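Okay, structure first, notes after.
Of the protein chains in this complex, all but one are displayed in their positions.
Just so it is clear, A, B and C label the chains in written order, and each chain counts residues from 1 on its own.
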Amino acid sequence: MPIIYYIILSIALFSIGIVGVLTRRNAIIIFMCVELMLNAVNLLLVAFSKMHYNAALKDGLVAGADGQLFVFFIMVVAAAEVSVGLAIIVMMYRNIHSVDVNFLNRLKH
Amino acid sequence: MSNILTLAYLVPLFPLIGFLVNGLLRKQLNKPLIGIIGSGSILASFIVSLLIFLQVKNGASDVITYFNFISVGDFSIPFAFQIDQLSSIFLLIITGVGFLIHVYSTSYMHEEKTEHFGRYFAYLNLFVFSMLLLVMGANYVIMFIGWEGVGLCSYLLIGFWFKKPEYNKAANKAFIMNRIGDLAFLIAIFWIIGKVNSVGYTEVLAAAQATGDAQVFSAFDLTGITILLFIGATGKSAQIPLYTWLPDAMAGPTPVSALIHAATMVTAGIYMIARSNILYTLSPLTLDIITWIGLATALLAATIALKQNDIKKVLAYSTVSQLGYMFLALGTGAYVAAVFHVMTHAFFKALLFLGSGSVIHAMGGEQDIRKMGGLSKHMKVTNFTFLIGCLAIAGIPGLSGFFSKDEILANAFIKSPVIYGIGLFTALLTAFYMFRLYATTFLGKFRGTHEQEHHLHESPAAITIPLIVLAVLSVVGGYVGIPAFIKEGAHSLNSFLSPVVAESNTILGEHHISHSTEWMLAGISTVLIIIVVIFAWTKFSKRPDTEEATGFGKVLADKWYVDELYEKIIVNPLEKLGGFFNRVMETSVIDGLVNGVGRLVNYGSRQLRLIQSGQVGNYVLLMVLSMLLIFAIQFFLRK
Amino acid sequence: MNALFFSAIFGVIMMFSAVLLRQKSAMRALAIAGMLFLLLVNILEMNGTVLIHFNTAGMMEFDRFALLVNTILISSTLIYFLLSARDIEKAGQDYGEYFTLIFFILAGSFLVASFKSLLIFFLGIEIISIPLYILTGADKRNLKSNEASLKYFLMGVFSTGIMLMGITLIYGAAGSFEVAKLNLGGENVSALTIAGMLLLLFSMSFKVSAAPFHFWTPDVYDGAPTVFTSFMATIVKAALFIGFIRLFDESFGALSATWQLWVAVLTAATLFVGNITAVFQQSVKRMLSYSSIAQAGFMLMALFAMNNAAKEGILLYAAAYSLATIGIFAVLARMSDYTFEGFNGLARQQPLIAATLTICILSLAGIPLTAGFLAKFYMLKAVLTTGAHFWLLIFAVLMAAVSAYYYFRVIQAMYFKEGNATISANTTFKTTLVVLAALIILLGLFRESYLTGFILDRI
Partner (left out) sequence: MSITEILFAVLTVVALFGAMMVITSRNPIYSVLWLILTFFAISGHYILLNAQFLAIVNIIVYAGAIMVLFLFVIMLMNLNKETEPSRNRWLKMAGVIGGGCLMLVLVAALRDIDIKDNIANVGHGDIGLLKNLGKELFTTYVVPFEISSILFLSAMVGAVVIGKKN
């Protein structure tokens, strides 16, 4: 597969995630859209990792593990973010019984 | 005492110590002690300044570097003082007049609570410290530090009596106008750094004169830098269009007006231009601009002063006008004359302000001259010294003002008779409003309340002694600059300052007018001024310019038919003019301009606030759109 | 490495102290002792004594610049603790946990100051961000705090996504995450690199609240408990800036022709938005959050210029800005009324505090003889040295003049207005404030002896 396919696929997923963040009001869905963005990144990282592996193989070298490990770390971070993020959303819900971000407008000016 | 110049750091150090002691311990100290510390520190500075001056007079001058303030690669700004003819004269003026005003303040501010008394002296000492830094610094950055410092102290002192909201506004106005000037100054500094990679006077002024392959500044650079510096000067020295803060600054205590808003801080702009005189000499366009701005300010402020009834406001506009005079001198390339006038002006204007303070003190805080009159009977010393001040500022021969003013006018005549004419007219206006002020305040009958009349008294010695000293200085101060047409080679100030302006003089060339012309010019101005003085004296002592006096004036109407005529053809138009300038120029044009900037900022602020809607979605959308825009430009337009 | 290791250890210790210690004052003392210890080990490392050594496989480098940054961050946090540790009690009930999170944030800051691999950079940024979301929402029953926390979180993870996409595209072009192996110079720069770099620019602009990615800042700073706003707006921001600058200097230095213009535009926008909007604010807390945007604009100038003056200047700026802002926030946190009127007459009730506060404000406004002036001067000089974009310099000077207007409103309220504003302050608080003010003045006067020796070998 030409790498450009993966780039386009990944950017498409990423942009869908952005559109989701822009169009939805439910904080949980927005968060899920961010997860989608992160997964798009992961996919592209793995594809690039494979690409660099192939490129290095021609010279008899091994490369590309770093990309996959980065994905692993992104998953770690994502898990941490989810635990904190859902806690915050639940806290918000406990107070205003809604997860609609449009209600987050006490702070302005 | 091999080289007193190495002790130069003591000069600003004493006021700094005074500031710290008074500022930190003001609750523990009592008033006399605060006064002694406050005044004593300035006296100590004055003594060191005097020793330095004597040394400089013997030909010593030096740049003393203490430590490296900023250094980045090959660029460095040392914390250094430059002691030469120009700075030593300013040191004497600042510490000398400053000391007198400190002494005066011990009595004038005596009714304040101890804590405020201490605060006042702390600010005043801090001001002197900053002013000394401004004058002594060996580069533009140190000057800028002092420059900001004096602005800050002025701000604090104008707002000293914070109980009145309008004082607050005045402090703000002063601050903002000064900031506008400072802005230009700072940009000029960076322009200089960009060109010379140094801010030391020695390096910059040397670079300015380099020609040929070594040329550093193009004509455009020079003009740009000098104009920006001049804008800085207009802010601090209250010139058009940034002058309106100075009359408002009279909200501060009177000694502050005398020290900061008459004798020292407002002359910082003149010092700056005199310091960088070569830059200005090399850009004739800027010199012309300065000439006309100075002239216009002198005239405008003088006309406005005609109509003022607040004793301090008259003096304030008079200060603006005299500062315009100094800029006129700078514009004609007469740097020495400008410094000369700074000096004499420091004496007589400080005297006048302190005298007015004495009057206000006696009148129990009343500042309206319509409610005064006849004070000469009650306050002999104040009356006499004030009169000397008026005579000096009017330019009566024999007093200091005459010499410096005459020198400026002579230089104006060399440049153009038109400028001379306007300058002379302004001088006549000055004489007129000063004697209107004097006559209304000190002559005639007392028009205040009975209670006030009962309390009228001469001020205590701490007030009168500085008045007397300043009066003596106002008389003899001019004799350091006896013009050549009276006695050849007697202009000792000229010869003293010649090293500072030597290069400028070579470039500008010596344009002398014949002695007979000078005699004639001096004669004309003297005669006209004396006529105006006598006219104003008789007119306002008999018929003070007040509404209450109309009945009294009516009685005299027939006898003074001539007076009526004068009234119609001279005084009324003049007063109309004054009113016009006050109303139209100042309130609409200049204040409008300055307020407009403020309103614009406020408007922008309100509009920007709307974007901050509080909605996450909108924020992210704006972020995404910005990203989109940058990407689009980067990838499709920037190739 | 010393500071990084022990900050993590102390985070854990504080976590247990929350369970084991009953007295809040004991926790406070422990936290302050911990910070002192961090300072000690960091200074030891500066003198060559590395207590803990790990093989980081070239992913981190604790050079003098990084160590100096650490020192600044630790000292600022120490002062922050001395001034505000007591006020943290007011934020919420989990006193010990807050200290834990602050120690962890510091660990993240050390990572960001010394990364040599984009992976470490990313982890550092996340270790800073995640505890911040929590600290913002510490005041659980306060809806404003809740709201700020959720807003910060949603926008923060969004920007994390952007950052990761940027790192990925860079990886695609360079085949490595290591700064040394990025090799971005040369004739044909891949569009991948440019796109990735811009995405990183956006996400970092978000983190340091540069316009137009600043929108979260006023809301979050306003909503968060004031003590934590103080921490976020100062130490964290300084750390993020150092990371931002290191990233663009070391990784993308060769591409500066591409990003310099954008940084200039962002700088101008940030200065404009921050200063102009601050003028209209009625609450000092909100004014300070806009002012933090404005100050970020100035710090961005270091990024723009990226020369010796800039690198030296950003350290000074970080220190000057952090110190002054910590001081103001520490006082603000103890005020009952956050509006400008709330400060009326403070000078009469608490002259010493008002005077030190004035010095802090003067420093922020860039008045000479304070550290703030010198720091601004360095920034402007740095821009000047680049020889391009002189308009940016003029614009910055103009905006600095505007800033004086809103900063001086506080001084005006304290000194020139009638009122009975007062705060409770013990001797420690006052002494620390005086030390803070003295530091600001000393840094402004004798910067030479503090900084030059340490960094010259690096730049």
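We adopt the following convention: a residue touches a chain if its C-beta (ideal position, glycine included) is under 8 Å from a C-beta of that chain, and two chains touch if they have at least 3 such contacts.
The structure presented is a predicted model; accordingly, all values stated were derived computationally and were not measured.
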**Study point:** In the full complex, displayed partners of the excluded chain
**Key:** A, B, C
**Study point:** Options C:T100, C:S176 or C:T385, residue touching the unrepresented chain
**Key:** C:T100
Study note, to complete from the structure: Touching the hidden chain, out of C:D87, C:E126, C:E147 or C:D219, is C:E126
Practice item. Over the whole complex, note the residues of chain B touching the chain we left out. Key: 617-618, 621, 624-625, 627-628, 631-632, 635-636
Revision key, fill the gap. Against the hidden chain, chain C presents residues 8, 11-12, 15, 54-57, 59-60, 92-94, 97-98, 100-101, 104-105, 107-108, 111, 117, 119-120, 123, 126-127, 130-131, 133-134, 137-138, 140-141, 169, 172-173, 188, 190-192, 194-195
Practice item. Mind listing the chain A residues that contact the chain we can't see here? Key: 1-9, 11-20, 22-26, 28-29, 31-33, 35-36, 39, 42-43, 46-47, 49-51, 53-55, 57, 62, 64-66, 68-69, 71-73, 75-84, 86-91, 93, 99-100, 102
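By our rule, only the chains that are shown with their structure count from here on.
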Review point. Using CA atom averages as chain centres, what separation in Å is found between chain B and chain C?
Key: 42
Practice item. Could you put a whole-Å number on the gap between the CA centroids of chain A and chain B? Key: 65
Review point. Per the centroid of Cα atoms for each chain, what is the distance between chain A and chain C, given in Å?
Key: 27
Practice item. Quick one: which residues in chain C touch 2 or more of the other chains? Key: 151, 154, 158, 218-219, 280
Practice item. Going through chain A residue by residue, note those that touch at least 2 other chains and give them in order. Key: 21, 30, 101, 104, 106-109
Review point. Inside the complex, what are the residues of chain C that reach chain B?
Key: 151, 154-155, 158, 162, 191, 194-195, 198-199, 202, 206, 212-213, 215-216, 218-219, 258, 261-262, 273, 276-280, 308-309, 312-313, 355, 362, 367-369, 373-374, 377-378, 380-382, 384-385, 387, 390, 393-394, 397-398, 401-402, 404-405, 408, 412, 415-418, 445-448, 452
Study note, to complete from the structure: In the complex, the residues of chain A that touch chain C are 3, 7, 14, 17, 21, 27, 30-31, 34, 37-38, 40-41, 44-45, 48, 51-52, 55-56, 63, 66-67, 69-70, 73-74, 77, 80-81, 84-85, 88-89, 91-92, 95-96, 101, 104, 106-109
Study note, to complete from the structure: As the complex stands, chain B meets chain A at residues 609, 612-617, 620-621, 624
